[in-house]
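For this view, one protein chain was removed and the others were kept in their places.
Letters are used for the chains, namely A, B and C, taken in the order the chains are written, and counting of residues starts over at 1 for each.
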Amino acid sequence: MAELLFEIPGIESGRAVGLFLIMGVFILGIYYMRRKKLPYIRRVAAIDAIYEAVGRATEMGRPVLCSYGRGGFGYAVIAAMSILGHVAKTCAETDTRLLVPTGGSHTGYLTRELAVDIVKGAYAMAGKPDVFNEDDMPFLSGEQYSFTAGYIGMLVRDRPGAVIMTGGHSSEAMNIAEMSNLVGALTITSGTYVSNMAALACASDYIMLMDEQPAAGAYLSQDIEQLATIQVIDIYKVMSLALIVVGLLILNLTGNNFIGRLLAT
Amino acid sequence: MSWFFKSKQVNLAILVASFLIGFVPYFLKIPQIYGFATDLTNVASVVGQFTIVIAIYSQYRRSLKFIRERRKGWVYNIYLLVLMSAMILIGFTWGEHSDAYMLLVNSIVAPCSSVVYGILAFYMFSAGARAFRARSLKATLLLTAGIIVLLYQAPLTGAFIPGIEPYAVFLTGTVGMSLSRMFAIAIITGAIMLNVRMLTGRELAFLGFAREEED
Amino acid sequence: MGEKRSILQMMATYDKRWAYLLLFILVLLPMLRPIGMPISVSQLTREYLGQLQTLEEGDIVLDSWSTEYSGYMELKPGMIATHKYFIKNGIKLFICLGHPEGLALVDALFEDELKGYMKNYDYTYGEDYIILGFALPNQAATLAMATDFQGSVKVDWKGDSIKGTFLDRIETGADIDMIVDFTTGAGNPGLINHIVLTFETPMVQNQIGVSLPGSFMNLDAGLITGLLASTKGGSELELLMSEPGPGLIAMDAFTLGHYLLIIFIVIGNIGYYGWSRRTSEERDGTTIR
Partner (left out) sequence: MFISQIFQIFIAFCLFTTLYGKGNPLRSWAEYTYLAAGTAMSVMWAWTYIRNHAVIGLQAGELIWIPAIILGVMMWFRIYPKYSYISRIPIAFTMGIGMGWSIRTNIFTQFIRQINATIVPLFGQGPMWLFERTVIAVGVITMMSFFLYTTEIKGAHQWSATFGEYFMYLAFGAVFAGTFMGRLGLFVGHMQSYMFPVWKQPYTIAIALLVFVAMLALERTGWGEKLSA
């Protein structure tokens, strides 16, 4: 590691830059969340894919199965909840049955409460609160493997026309995607880590790569907090790109590892 | 007293305070708070283990519901509850190192856990066989990289065509690695932003506040 | 579907369960009749062994098993070979489990696989190695162990005190000479976050294939110093150390499994160009279009 560019008294050596970067996210985040004006966000292709999938299931007279992951309140799960809300609304409007498997981890019961509220709310908003059926949102299990088994059981029994598997799924995702392909459902998945992304890209009809899912969630919800999140992420992405480009240029043209030393730990 | 637990402000204050206790000692040179922070970290790791009771409760409740309503597969749920209770009982009575308990772990958990993941080899196999088709430029790139690495990974190939190693290592160690790196750099900000939303009290659903407002 | 399907159509749209059955048979067959195909050793595995060789007799290694039983099936050859190295060279180990199922692995590794070997080198519990049990369930526990070892760890996995053992030498993560992490990747990020990053302790990993991309990244960034990749890496280590074990036996099935997938990919492509493309089937269940 390169030697440090600077030290600040009172702060552990080599850690100041990390602290500043984190504080930067806080400051930018709060700033963008307080703004009244909704920012521009590109409409990602995943959104069309979702509507197409729901439409296909409706045409075929088969249900839609939409899950939001099996973890606790993470970044992916919260985005998935926005998507679930929209899927639920579309399903309610088109009288398509919606199945939502829940559970899958020790904290799965916490997220379930929110998911039920969201789906219930979507049905109410579509003017069909009486159509909502909580039995279509079963709590499968608090353990991963039997959650998966239950999920597959739902696929085989109810033969959905579309499977929208968003949020944080891990190794069970491949299992579900292949089984959903076997029962002939149009499958939309989201990858939350690299090997999972590569495998699901092969196994599903449409995949939301990396943070396309939060971007889709933010676009659909038009919620200022979610939009602000995407904005801050984009700023940091551009910043990291700039650091890499500038760092490489300075280092290789002048031999001065300025950025390397700035980021030294 | 219940106002104290119910108050959004109190919970938010606890959240922020414990966040700072976890966060600050790493950056600031204040030796006095190290010991305290470590103690609280220890406490947090123990508190987290208590959630298992909730998982067990959910399992019992779901199974009992199945049994009560005589839903499909209710007999399996009786079996589940009996076996689970028996194993917990054995564990508590004779200890988790006793022969009886270990026998159950080795005979049931070991093979099943291996199957649950091992079965993914088959799913990977069929997904690969389906997707690796030269449909377009994108698909052809995937196919080429995949075939080279697959060939290299088969140990026999390396013995006969040693020249394949640099190509495969380039694809996994350089191309694949830059994907991981890009992913890591891009994803971290989202996680911090979620924390910002939670700490500023805008995202408190994880504490059950979304539910509250409905009631 | 028509009554009679052409061969090309069959190649494009076979029932995948036939492929499953074939894979099953091809994995089991070479175990009934081993072929003993030759293998080569990769640079990565040589570097991993090089890292182990930096240790000296009496050095203390944090031996983390962040794997469930299933991951063990993949990491077993590397685990056995690595532990043989430690036993042979008198390295002190304290074993921390990062997953509850790790309990079953202690018996599987030390009783079933290494008992005779340990006896040969007089490698004894308490003196040379200590099992701390499920000591790393999460990052909090790892952090606690790294900053205040004696305060957070008091007993071994059977509840016996660890006072008076070689663990007395450890106060913080700085006193650990190396971390060896047998992991399924999702295991425990705490080791890197709270020990490597803070105390610059060298760490080597034996990683399952699924999580390799992340490990390559950390290897390149210097967060880990050695990497043993999946079963293949384990078998290469066996070859390199001249300690044949389960890894080398597995390699026949490993080769056949890979070749079968390649054959099926070729069949799929023939079927695609011969049939699917001409009939312009709309959907074939994959994003890769």
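We take it that a contact is a pair of C-beta atoms (placed from the backbone, for glycine too) under 8 Å apart; a residue touches a chain by one contact, two chains touch by 3 or more.
Keep in mind the model is a prediction, meaning the values are calculated, not measured.
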Left-out chain, listing which of the shown chains it touches: A, B, C
Residue touching the undisplayed chain, where the options are A:Thr94, A:Ser146, A:Ser170 or A:Ser221: A:Ser146
Touching the absent chain when the full complex is considered, from A:Leu28, A:Val44 or A:Ile164: A:Val44
Positions on chain C where the hidden chain makes contact: 17, 20, 27-28, 31-32, 70-74, 76-77, 100-101, 103, 133-134, 137, 139-140, 143, 152, 154-155, 159, 189, 192-194, 197, 208-213, 217-218, 220-223, 230-232, 246, 249-250, 253-254, 257-258, 261, 288
Sites on chain B contacted by the missing partner chain, in the whole complex: 2, 5-6, 10-12, 14-24, 26-27, 39-59, 72-73, 76-77, 79-81, 83-84, 87-88, 91-92, 96, 101, 103-122, 124-125, 128, 132, 137-139, 141-150, 153, 168, 170-172, 174-179, 181-182, 184-189, 191-192, 195, 198-199, 206-208, 212
Interface with the unshown chain - residue positions in chain A: 1-2, 15, 17-18, 21-22, 39-42, 44, 109-110, 141-143, 145-146, 149, 152-153, 156, 179, 182, 194-195, 197-199, 201-202, 209-212, 215, 230-231, 233-234, 237-238, 240-241, 243-245, 247-248, 251-252, 255, 257, 259-260, 263-265
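Methods note: only the chains that are shown with their structure count from here on.
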Chain contact topology (line, ring, star, complete or other): complete
Centre-most chain, if every chain is reduced to its averaged C-alpha atoms: B
Geometric centre distance via CA averages, chain B-chain A, whole Å: 15
Rounded Å distance between chain A and chain C, as computed from the means of their C-alpha atoms: 29
Residues of chain B whose C-beta touches two or more other chains: 113, 116-117, 126-128, 130-132, 142, 176, 179-180
Overlap residues in chain C, where contacts from two or more other chains coincide: 16, 212-214, 285-288
Touch list for chain B against partner chain C, complex: 34-35, 38, 41-42, 44-45, 48-49, 96-97, 102, 105-106, 109-110, 113-118, 121-122, 125-136, 138-139, 142-143, 146-147, 150-151, 153-160, 162, 165, 169, 172-173, 176-177, 179-181, 184
Residues of chain A that touch chain C when the two form their complex: 1, 170-171, 181-182, 186-187, 193-195, 201-207, 265
Complex contact set, residues of chain C against chain A: 16, 186, 197, 210-214, 222, 283, 285-288
